[in-house]
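Note that one protein chain of the assembly has been removed; the remaining protein chains are unaltered in position.
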Amino acid sequence: MPDPQRFRHRLRATLPLVVLVPGAAVMIFPFVWMLLSSLKSGAEVSHLPPTLWPHKFQFSNYATTWRTPPQTFGRYYLNSFILAAGGTLLKAVIATLAAYAFAHMRFPGRRLLFAAFLATMMIPGEVTLIPNFVTIRHLPFIGGNDGSGYGGHGLYDTYLGMILPSAADAFSIFLLRQAFLSIPADYWEAARLDGCGRLRYLWSVALPMVRPALAVVVVLSTFEYWNSLLWPLVVTNSEAIRPVQVGILYLQGEFNSQPNLIMAAAALSILPMLALYLLAQRQFRESVAYSGLRG
Amino acid sequence: MTISLDKELASGRRGPDRLAPPGAKARRLPSRLRGVDWVAYAYVLPSGVLLGVFGLWPVAFGFWISLWQWGIVPERFVGLGNYAHIFGSDLVDHDASGHLQAGPVGQALLNTIYYTVATVGASVALAFVIAYLLFRVRALRNLLRTLFFLPYATTITASGLVFVWIFDPQLGVANAVLRALGLPAQTWLLDPTPIGRKLLAPIGLSPGLPDALLGPSVALCVVIVFSVWNTLGFSVMIYLSGLSALPRELMDAADIDGAAGWRKVRHVVLPLVSPTTLFLLVYTTAMSFKAFTPIYALTQGGFGGGNGVQRAGGPLGTTNVLTIEIFNDFYQEQNKVGYASAVSFLLLAVLMLLTLLQFRLLGRRTHYA
């Protein structure tokens, strides 16, 4: 006879699984189906009724997909990695600075400025494409341009040109500001009395305390840069610096009657992010847990 | 001036500052004594410059464009002509017999509202349930958490291809399942029938309302399912961090008081996470309202498009949300750039109004411990 109280407790802790496990299965089904389809032969993938498990695993689909676009996927991966890492670093640094100022500094126009920042979240990206292209090409004193922004290419066809327009992001600033707000101002007063500078304090005291929010910003920003498609396509001319999504775009046209190869292409563009998330999730989870302990 | 500003900030009557957690109050007094931090401008500068140049400047530029008949290059200054066109007949129109009907922009606005309401409602509600259950459960917690987040870590264009494949009317696995269950196969992304009519048909009801008022089309519903699938992980993550930041004592106290199950959720947990909820509602509403990629990826006509020019937004324009309307006008018919800019200002105005409403209506129900 089990202890009824303990039993009830156990039940309460495991009952959610009845909902969560099927839910999780639904969430990952598209991935499973993508991977299974990507390993089927051309005949099997369109077979009716569909087979679940491939009769024969056709790993050569991945080899075909890897080398079909103008550059191999290795190069696209490297470019996407440069974009994601560079863009995220830049975004994290400038968002942290601004968020800290909005949270803990007083200056005239703060409200107005913050509202203006938030307003940029509401602008649809399709509209900013052409104006931003004009701006990127006509940045003065850059890429051979003169002081009035003419004569050269600006940041056109460069990594920085792909990164810069989305480097400042109101959402990241908002998220970090919320986190900074929860740090009592006394901390800074104490640090100041000890002769600590603003940046020093920010780096060694405040930043560690907002690690969860920072982790969220880093993860979201990495995904965002990894997923960008239209802007990199428009603002580059050299295949050598283009990211992986552009490579997928070619394959979509090339493989339009071969779902198995399309699924392999989809898998190739998704898997690195999944791997990154799986690798980083420990760190990620610890950060979230850290904030939980503090609360 | 600065003092009154600060009072407003602290009272949290308006604006995003209502989300400020309790700790925020602590900084008030010392900062007033210290006066203005001029160095703050240096901190805000990099973001400010970038947002100004790549966020606000395009808006100003876009407004200028919207005053022109603008093809690939400006052709003719028309003042508010494009706006007059939108409000004249493109928003609400009369059909041949004089009845009111939605014009192309009006239809797109309605589609956008359907898409936004359904996506935000479903994803925030589901996210809370899942996050709360994940928070309570011990076994498999980390694994489940990872699985729920995975869809958010994917590329929309790539996972869109997978959904198009799953919901293919002929070869897709969705219909294979329906057939196996003895149910009629569906055309999914190709079905313009409104969901209201679709659901009422089997029980013999056929309402006399126009299609536009009977809910999103089946095709738009598939897009909504895709968007919820895709963004759920994000909302779960935000809720989880909100839940784990709650004071343990309060939760434990509720447990001791014997508040269990639904009562505890309703009276303790929901109020405590209401700032998170407000934030999620506002944020996902903005994101859904200006969403483009999920709809584009699922409706541009399968792998690589069809013969000739295949437009996103079908079937029968029932997935044609405002952003798709803008995109098609911008890049498929390049003589409508000025007009498309005017439509995007309509989008911006409606979205700002919505956000303001959310703060006004929901802000009052938001609790700050």
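Per-chain residue numbering starts at 1, and chain names A and B are given in the order in which the chains are listed.
Following the convention adopted for this analysis, a residue touches a chain if its C-beta (ideal position, glycine included) is under 8 Å from a C-beta of that chain, and two chains touch if they have at least 3 such contacts.
Methods note: contacts and distances are computed from a predicted model.
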Chain left out of the displayed complex - its UniProt protein name, from "Extracellular solute-binding protein", "ATP synthase subunit a", "Protein translocase subunit SecD" or "ABC transmembrane type-1 domain-containing protein": "Extracellular solute-binding protein"
Residue of B:126, B:200, B:316 or B:354 in touch with the missing chain, whole complex considered: B:316
Contacting the left-out chain in the complete assembly, out of B:71, B:196 or B:271: B:71
Sole residue of A:75, A:106 or A:138 that reaches the chain not shown, by the stated touch rule: A:138
Positions on chain A contacted by the hidden chain, ascending: 42-43, 45-48, 69-70, 93-94, 97, 129-130, 133-142, 147-149, 153, 156, 164, 197-199, 230, 233-235, 237-239, 246, 249-254, 256-259
Residues of chain B (touch criterion as defined above) contacting the omitted chain: 39, 42-43, 45-46, 49-50, 52-53, 57, 61, 64, 71-74, 164-165, 168-171, 187, 189-190, 192, 301-311, 314-317, 330-335, 337
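Quick note on the criterion: only the chains that are shown with their structure count from here on.
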Cα-centroid distance, chain A relative to chain B, in whole angstrom: 18
Complex contact set, residues of chain A against chain B: 12-14, 16-17, 19-21, 23-24, 27-28, 30-31, 33-34, 37, 46, 48-50, 93-95, 97-98, 100-102, 104-108, 110-111, 113-128, 130-132, 134-135, 164-168, 170-171, 173-174, 178, 181-186, 189, 198, 212, 216, 220, 223, 226-227, 229, 245, 248-249, 252-257, 259, 262-263, 265-267, 269-270, 273-274, 276-278, 281, 285, 288-289, 291-292, 294-295
Chain B to chain A touching residues, read off their complex: 1-2, 5-6, 8-9, 15-16, 19-24, 26-27, 30-32, 34-41, 43-44, 46-51, 53-59, 61-62, 129-130, 133-134, 136-140, 142, 144-159, 161-163, 165-166, 170-173, 176, 179-180, 229, 232-234, 237-238, 240-241, 243-248, 279, 283, 286, 289-290, 292-293, 302-305, 322-323, 326-327, 330, 337, 340-341, 344, 347-348, 351-352, 355
